[in-house]
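One protein chain omitted, others in place.
On to chain A.
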Amino acid sequence: MELRGRAHCFGNDVNTDYIISGKYKFKTLDMKELAQHVMEDLDPDFARKVQPGDFVVAGRNFGCGSSREQAPLALLNAGVGAVLAQSFARIFYRNAINTGLPVVVCDTSSIRSGDELVVNLERGVLKNLTQGTETPIKPLPPFMLKILADGGLVEHFRKYGTFNLE
């Protein structure tokens, strides 16, 4: 799975309230509507600026906080192609895999907003085309790659009717 996009950089501890505030998520199941408010407490222009396939790039502990799956879904519906961070909070990480949003653990410290990036999940490598550098990424466990390759847990269950992770 090779992904290509432009970086939008954020800091450490981007929590689920910042990704999509609780005040929106209770009103609707329309993820397109939620996507208009994604990251707005950190960057009010984000939803307008983000192009299909762009990457959210962050520091440590991305997605800490709530179990709300609206967080990865709002990112996906805003067009975000993957999230790259030094570490992820565990519920967000699961939710991202389950909803089909690629999450990449790697050293993001040298990435700048606007950099053109290419991620290869199987080969475990991140290329920064703007800076001409290559960084290894922590490979995903095979069963997570399988769920992602299926398009998320919904599609996995549609295919197998239960967990088929062996």
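Following the convention adopted for this analysis, a contact is a pair of C-beta atoms (placed from the backbone, for glycine too) under 8 Å apart; a residue touches a chain by one contact, two chains touch by 3 or more; residues count from 1.
In this text, contacts and distances are computed from a predicted model.
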Legend entry - Per UniProt, the name of the complex member that is left out, chosen from "ABC transporter permease subunit", "Electron transfer flavoprotein subunit beta/FixA family protein", "3-isopropylmalate dehydratase large subunit" or "CRISPR system Cascade subunit CasD": "3-isopropylmalate dehydratase large subunit"
Legend entry - Option touching the unshown chain, where A:89, A:106 or A:126 are the choices: A:89
Inset, instruction - Would you indicate which residue among A:1, A:129 or A:165 is in contact with the undisplayed chain? - result: A:165
Legend entry - Sole contact to the chain not displayed, among A:28, A:113 or A:133: A:28
Inset, instruction - Go through chain A and note every residue touching the omitted chain. - result: 13, 15, 17-18, 21-23, 25-29, 41, 60-61, 64-70, 73, 87-91, 94-95, 98-99, 141, 143, 152-154, 157-158, 161-163, 165
